[in-house]
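Note that this complex is displayed minus one protein chain, with the remaining chains in position.
Letters are used for the chains, namely A, B and C, taken in the order the chains are written, and counting of residues starts over at 1 for each.
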Amino acid sequence: MAEALKGLELARAAASKMGVVLSCAVVDARGDLVALARMDNARFFTADVARGKAQVSAMFGQPSGNLAQFGTSPAFANLNLTAQGRLYPVQGAVPLMRGTQLFGGVGCSGGSGQQDEDAAKAAAAGF
Amino acid sequence: MAEALKGLELARAAASKMGVVLSCAVVDARGDLVALARMDNARFFTADVARGKAQVSAMFGQPSGNLAQFGTSPAFANLNLTAQGRLYPVQGAVPLMRGTQLFGGVGCSGGSGQQDEDAAKAAAAGF
Amino acid sequence: MAEALKGLELARAAASKMGVVLSCAVVDARGDLVALARMDNARFFTADVARGKAQVSAMFGQPSGNLAQFGTSPAFANLNLTAQGRLYPVQGAVPLMRGTQLFGGVGCSGGSGQQDEDAAKAAAAGF
Partner (left out) sequence: MAEALKGLELARAAASKMGVVLSCAVVDARGDLVALARMDNARFFTADVARGKAQVSAMFGQPSGNLAQFGTSPAFANLNLTAQGRLYPVQGAVPLMRGTQLFGGVGCSGGSGQQDEDAAKAAAAGF
């Protein structure tokens, strides 16, 4: 948890530098929420979207943006049904890896997909 | 957000003093997530339960434990259907008030209902 | 997985000794399925019930039969909504513990609650 909160701090620093307000979320390898923070004035739904992107990255061990195509398939729709529609196969999250070992994901929402991903990468670098 | 993260820190300090590991969440007046942290070894579902208690407190301006009775009513079941089952009318959260003005809720999960509420109160005191 | 399959074998031996046909399931600490086997002539729905009992034991670190009371609460109904109705707070499963460390659950369905639990305990003893 301490690492996750530290990661969120780094994401916020990156967001501030880009001049955007974001929600960012850290999840574990199973996709369950570890920590989340929504910056002042970020829209209400960005918190859930940040989490959903992080979850997708943790499930597939890839940046959530890579799953945009797969995200339109019936198979993904099913996974999302099981997850109560929480998954967001959209750019803005990266997996957390220790060597080849996947241990979670971090995702942001509120800026452009690229800005979200840049902030997520800044967070991931802190682990 | 800064206040929310500070509140979560106070909740964790209270949890550590009680010897329990908790998830705690802060939501705004609309019940949307502002910040959340799950302490190491707290069970995975405590994050969503903490959020759901905080949401109930923010919706009704009362400790979530006060809603236990109402939580069994068909009316509450309907609210919860709209909220995809996220609301937890269970002890462990308190509303955030500035004078008579409700501005959010904070909730914890992982200990007994009383321990959860004590940690939530510690967080609320920091706002 | 090898341990889980071995545990299921022990559960079947116990079931045969009791003269019942059961489905038994092993889940990990998060409640996700690791292994499952349905004995010949066990009813089709026993597979999902066995899994749902095991999941409850893994979530709460207790025999699923202990959760019968809590299983009637709105809070449990919510957890079950999130889990697509898969949770069965009914006798017949036990948690898997290594000292005080919870690492999963094993549950059976098809006999009486007591027979199901006895077979689950036989499985648990093999880990």
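Convention: contacts are C-beta pairs under 8 Å (C-beta built on N, C-alpha and C of every residue); 3 or more make two chains touch, one makes a residue touch a chain.
Given the structure is predicted, the values throughout are model-derived calculations rather than measurements.
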item: Absent-chain contact - pick from C:34, C:90, C:108 or C:124; value: C:34
item: Given C:4, C:20, C:90 or C:106, the one touching the chain that is not displayed; value: C:4
item: Residue of C:47, C:87 or C:124 touching the missing chain in the full complex; value: C:47
item: Hidden partner chain, residues of chain A it touches; value: 30, 59, 73-75, 77-79, 81-82
item: Missing-chain contacts mapped onto chain C; value: 1, 4-5, 28, 30, 32-40, 44-45, 47-48, 84
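Following the convention adopted for this analysis, only the chains that are shown with their structure count from here on.
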item: Between chain A and chain B, centroid-to-centroid distance (C-alpha), Å; value: 23
item: Approximate Å spacing (C-alpha centroids) for the pair chain B, chain C; value: 31
item: Multi-chain contact sites of chain C, meaning residues that touch two or more partners; value: 30, 82
